[in-house]
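What follows is a single structure, written as structure tokens, with notes after it.
Excluded from the complex is one protein chain; the other protein chains are retained at their positions.
On to subunit A.
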Amino acid sequence: MSKSSDKALNILRALPRVCLANIRDNPGSKQRCRRGRGQHGGDKHGDGNKGSGQRQNFMRLGYETGNNPFYLRFPQEKYYKGHHLRRQYPPLSMLTLQTLIDTNRIDTSKPIDLVSILNTGLYKLYPDQHQFGVHLTDEGADIFNAKINLEVQWANELVIAAIERAGGVITTSYYDPHSLQAMINTVKFFQKGVPIPRRMMPPPDAIEYYSDPSNRGYLADPDKISEERLALAQKYGYNLPKIEEDNNYDMLMERKDPRQIFYGLHPGWVVNLKDKVILKPKEEELLQYYAS
């Protein structure tokens, strides 16, 4: 062994052992997040010479430095024109709804509406992002087996058939954003101490959907809805359970007024959660305003 390595080993014996307290990162393994000046990485700071890289003015996507860009070169059909203004209905599958019922998150002995779905905390709704309620999708329609009185904002034919085959009833109904805001967090809304708002009528482009008996719209004629129930049962080939002979007939027939947003609570009432009282207006003008 050479003299110098002998010396080095002797020094090592005297030095403290390597431990977490006295090791450091490999040089260059950590990148500094500061733009050094002068000798500490100055000059061009690693950004190259001239152009977008140095000036950090990156061109927008699709820009071709003055050419007519490719994405504007040909005429187009605007399929998605105004998409940011359209009503959105965030989906909730029938499988998820069945899971909510199985795990005791939703009480089937009472009518199920948007409030009871939102109260589970497992479905979120943002009215300020043009979301207008539940779109019940048909995933899990085959396994669905719960007799419920359901109210959603959008449903297709298969979903309606699956609900009615199981002996339940379904209604599609519209809520305006102010009503939705009250329904999202009922405790917070009642604590505000403002009257329960009256539900607005659907906008012109939605009124057709919500007054169509085949969609089980809440503005449709109930007689036509019962006709449609029978027609759908014949189309899909199942025996329509008679809700008239059902034990839960009263629960299944419970419906909201087109101006009402909570079951049993009239618009215009103020709910006081602290004293557990309800304030009801008596003035004729207010009664007329909140009347259906």
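The rule is simple: a contact is a pair of C-beta atoms (placed from the backbone, for glycine too) under 8 Å apart; a residue touches a chain by one contact, two chains touch by 3 or more; residues count from 1.
Everything that follows uses one rule, which is that contacts and distances are computed from a predicted model.
**Student:** Looking only at the UniProt record of the hidden chain, which name from "ATP synthase subunit gamma", "Large ribosomal subunit protein mL49", "Superoxide dismutase" or "Pkinase-domain-containing protein" is the right one?
**Tutor:** "Large ribosomal subunit protein mL49"
**Student:** Could you tell me which of A:194, A:231 or A:278 touches the chain that is not displayed?
**Tutor:** A:278
**Student:** Can you say which of A:43, A:64 or A:102 touches the chain missing from this structure?
**Tutor:** A:102
**Student:** Sort through A:110, A:178 or A:259 and give me the one touching the missing partner chain.
**Tutor:** Hidden-chain contact among the options goes to A:110.
**Student:** One chain isn't shown here. Among A:89, A:132 or A:262, which residue touches it?
**Tutor:** A:262
**Student:** Considering the whole complex, not just the chains shown, which residues of subunit A touch the missing one?
**Tutor:** Interface residues of subunit A facing the absent chain: 93, 95-96, 98-99, 101-105, 110, 115-116, 119, 121-122, 140, 143-146, 186-187, 190, 262-265, 270-271, 273, 276-283, 286.
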